[in-house]
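Apart from one protein chain that is not included, each protein chain of the complex appears where it belongs.
Right, chain A next:
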Amino acid sequence: MTQFPGEYAPLLVLVLVLAALGTLALLGLAFAAYRQRGTRPYLLVVAVLVLLVARTVVGIGTVFAVVPMLVHHLVEHSIDLLTAAVLLYAVYTTPLGTAD
């Protein structure tokens, strides 16, 4: 089922592992920040980063033949759509700061 030439497979696995580490570290930070602040913008940041981690999980699933390529594309691009939707919502609902 691999559609990439065999010699690129180790590189792809390496990139996926690094992506998983990076996005998980970022999600950890976002979650700690949300626990501290407890506001909606921070929750939306967590949501977007969960989606980013999900992309890597699906990618790893495909490399290990758990997620078929068709599902892979459908999920990945649905995640893009959701990410755009969450960010647009966050931008739209960002209120003007109250002057003190």
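To be clear about the criterion, contacts are C-beta pairs under 8 Å (C-beta built on N, C-alpha and C of every residue); 3 or more make two chains touch, one makes a residue touch a chain; residues count from 1.
Convention: contacts and distances are computed from a predicted model.
Remark: of the listed names "Winged helix-turn-helix transcriptional regulator", "2-oxoacid:ferredoxin oxidoreductase subunit beta", "Protein archease" or "tRNA-splicing ligase RtcB", the one matching the undisplayed chain in UniProt is "Winged helix-turn-helix transcriptional regulator". Contact with the undisplayed chain is limited, among A:Ala33, A:Val57 or A:Ile79, to A:Ala33.
Residues of chain A in touch with the missing chain: 29-30, 32-33, 35-37, 41-42, 45, 94, 97, 100.
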